[in-house]
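Could you have a look at this structure, given as structure tokens, before my questions?
As you look at this complex, bear in mind that one protein chain is not there, while each of the others sits in place.
Chain IDs A, B and C follow the sequence of writing; residue 1 opens each chain.
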Amino acid sequence: MTLQALLIVASALIGLGLYGVLSQQSFVMLMMGFELILNGVLLMTMAFWSFGSAGAPKGQLLAILVMAVMALEMAIGFALVTAVYRQRQADTTEALDTLKH
Amino acid sequence: MNDLISGIDIAFWALAAIAVLSGWRVFATDSMVRASFLLLLSFMAVAGIMLLLAAPYIGVATIFMMAVEMMVMAVFMVMFMMNPAGLNPMSMVHQQPLAIGAGVVAFIGLSAAVLTSPLPDQPVAADHRAIHALGIEMLGDSMLIFESAGVALLSAMIGSVILSSRSGRFGPADPGSRPPGLCEGGLPAGSVPDENKNHGMGHGMQHDTPNAAPQDTHGAHGAQGS
Amino acid sequence: MAIAWPWLDRLAARAPVAIFVAVGRDAIERVEDLSLDARIAWVASPRHADVLLVAGRVRSEDAPALRAVHDQIPAPRKTLWWGSTPFQELVLPMVLPLADEASLPILSLHTRVSNSEPDWLPDVPPNPWQGLGPNGQGGKDMMGGVPYGRPMAMTDDDSRDGLQLDQTTVQIGPFLQTWPAGLVLELALQGDVVQHARVVHSPCGPTKGLREGVSSRLRSAARLLRLLELGSLAERCLRVAAAHDRCQPVELAALRAAVRRSGAFAALPAGLGACRLDGAPSDIRSRLLAWLGNDADPSKDATTEPKPKLSGLLLGLEWNEAWLVINSFTPQQLHGMAVPEKAPVKGDDNTTNSARSAMEHAH
Partner (left out) sequence: MNAATAVGATLLLMLGGAWLVAVFDRIAAALVARRPVGSLWLGPLQSGASLLVSRTNQTEHPDALNWALAPALYLVLAFVGVALVPFSTSGALVDIPAGIVLWGAVESLTVVAVFLHGWSANALFPLLGAYRYVAVGLPIMLVSMFVLIAAALPAQSLALGAIVQSQAGLWNVVRQPLGLPLFLLLGLSLTLRGPFNYADSADLAGGTDAERSGPPRAVWQWARLSMAVSFSAMAATVFLGGPLGPAWGTAELGPLWLTLKTAVVLALLVAASHLLARMPPSRMLTLLWTVLLPLSFVGLVAAGIEAAP
């Protein structure tokens, strides 16, 4: 278990998450993609904390902030999905094309 | 000592494989409930790696938080997805080549950066009191940052309740927030749900009523302009 | 799969016999008395039972459901017909008049070593799906069909906050543990909220002339208490009722105090199931209180006032509340309330939801 290996695993998670965000039509699946990206970020943060900072507590603090961002993303994301669904009974990104026309 | 190191290595690679494989299956399974719990599995594998990294609090808190989040996620998936259990397999992806390309580029780019740049090597001491240090930091020097995160979460909570609840300040929010009609009493501007009580339209999909147009797998998503 | 060790079998043979009861006409009080026997456990799901007890006459329209329930009991299963007529095709069914005690026959059925009864229905899914549709799972297009044997839920209007989520339409009854015998309801559920309700079959009516006495009111209270997860207190109610039937003196004040201490009245929302009954407004709390009351049988003559419709009372309630409301009426009261209603206009097989919603909005 080296820092390099950890970072490459985290990169794989970020790549997978990016694929999900760009490819999924459903809002909720799109949020899953964001979560996976943040998962990779979390792993990277902790890897650097563990191998690169001699245990500086700010590294852990950053991880907690990443978790807070996840919670924010979930709360606001689901609220937006609900608001959109109330209006249009739609749950896909393609449904929101009012600005296009 | 050698055995111990290899044991940790085996555990790490196994957890890494679980994290990546289940992360990939999230976007390959049909059932939304399965997708959320696969993502939970991915998070739990990452949390296991954090435990190996001597970060017990962050690791366990990740499991704790993500179990709750993914449970909520599963419920929302079932609520809003047109086909939550993947009962009728369907493709719900768009711009596939671009997405694959972006994902691969992100992975290769990040990996290349990792492999070519000099990495720090100051491992955390074995007897480091990680949780104690974190607590002192959170309520000491970095208190402002920590409290800001708390305030941000609070405002997100309030915002999400306002966004998602039906009752607005002047009555139910849904009719009031429709755009006005293009002419007097006419259809609202923009796309609206079908008004002829054909609520199979929900989720932006039509189901086949005798008089409905033949299924158009692509155009039906938006429920536009009927 | 099951574990087969002789000593385990011997131990298991001394456990109470789990029975699932298909309650027919005029049998519920006999079944409740039977359930007080320590050697017998009355279970809520046929999956948990060893023996099927068919108590009281079962109407012909409930026969298909009875066959399905029988086949859900895991092998080795047995059936006892207690005051009911067995199906014609059965070989040597075990029959017992309703006046006889059933506990010993049930115990003997359970211990008798013999083969399990065969299925009464072919083992096929209620909605055929295997090999159908483009993916071989019974689905049709994106939203239609019966994928994996379950009708696809479709979105419909919501009576609570307007969020139009998926609704599924199900038929509940006629054989459930805490449920009026023979009642079959068709419910459109959104989550567990009842959006539409329709009585398909009315409950097996009580025999004419049966008066509501202390005993039958206590039994009604016991059913309600069981739904409040107060199984032991419900059993106490049934014991008091059985003692009253044997003409022993009973003390209702202590029972009432025990129910009050359990918080049953506080747990029931005020105004749940509110309607005018026998000329006076009542809700679920007042009905439970009246059942546990000491006052003499009101024994009113049937009032001319029209009874409230059960299906109307259920709209917008959650599953648990709906089930509580159904059990907050005695069988006598329920008889005039749950009359079969016509199925709404039948369209294509999956348009029934929207058609029904349009009708509901009309009135």
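The criterion applied here is as follows: a residue touches a chain if its C-beta (ideal position, glycine included) is under 8 Å from a C-beta of that chain, and two chains touch if they have at least 3 such contacts.
Here the structure is a predicted model, which means the values were calculated and not measured.
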item	value
Touching partners, among the displayed chains, of the absent chain	B, C
Residue of C:Ala55, C:Leu163 or C:Leu233 in touch with the missing chain, whole complex considered	C:Leu233
Of B:Met71, B:Met143 or B:Ile162, the one touching the omitted chain in the full complex	B:Met71
Touching the absent chain when the full complex is considered, from C:Leu109, C:Leu176 or C:Leu292	C:Leu176
Residues from chain C at the interface with the omitted partner, ascending	1-4, 8-9, 11-12, 14-16, 18, 36, 38, 43-45, 47-48, 50, 72, 74-76, 125, 148-150, 168, 170, 176-178, 189, 191-192, 225-233, 235-236, 239, 258, 261-264, 266-269, 272, 318-321, 323-324
Touching residues (missing chain, whole complex) on chain B	31, 33-34, 37, 40, 56-57, 60-61, 63-64, 67-68, 70-72, 74-75, 129-131
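Operating definition for what follows: only the chains that are shown with their structure count from here on.
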item	value
Topology of the chain contact graph, where touching chains are joined (line, ring, star, complete, other)	complete
Intercentroid distance (Cα basis), chain C paired with chain B, Å	41
Between chain A and chain B, centroid-to-centroid distance (C-alpha), Å	6
Overlap residues in chain B, where contacts from two or more other chains coincide	80, 82, 166, 174, 201-203
Of all residues in chain C, the ones touching two or more other chains	155, 162-164
Complex contacts: residues of chain B adjacent to chain A	8-9, 12, 16, 19-20, 23-24, 26-27, 32, 35-36, 39, 42-43, 46, 49-50, 52-55, 57-58, 61-62, 65, 69, 72-73, 76-77, 80-82, 92-96, 98-100, 102-104, 106-107, 110-111, 114-115, 119-125, 128, 130, 133-134, 136-138, 142, 145-146, 149, 152-153, 156-157, 159-164, 166, 173-174, 177-178, 190-193, 201-204, 221-224
Partner chain A, residues of chain C touching it in the complex	155, 162-164
Complex contact set, residues of chain C against chain B	133, 135, 137, 139-145, 147-148, 150, 152, 154-157, 161-166, 347-348, 350-351, 353-354, 357-358
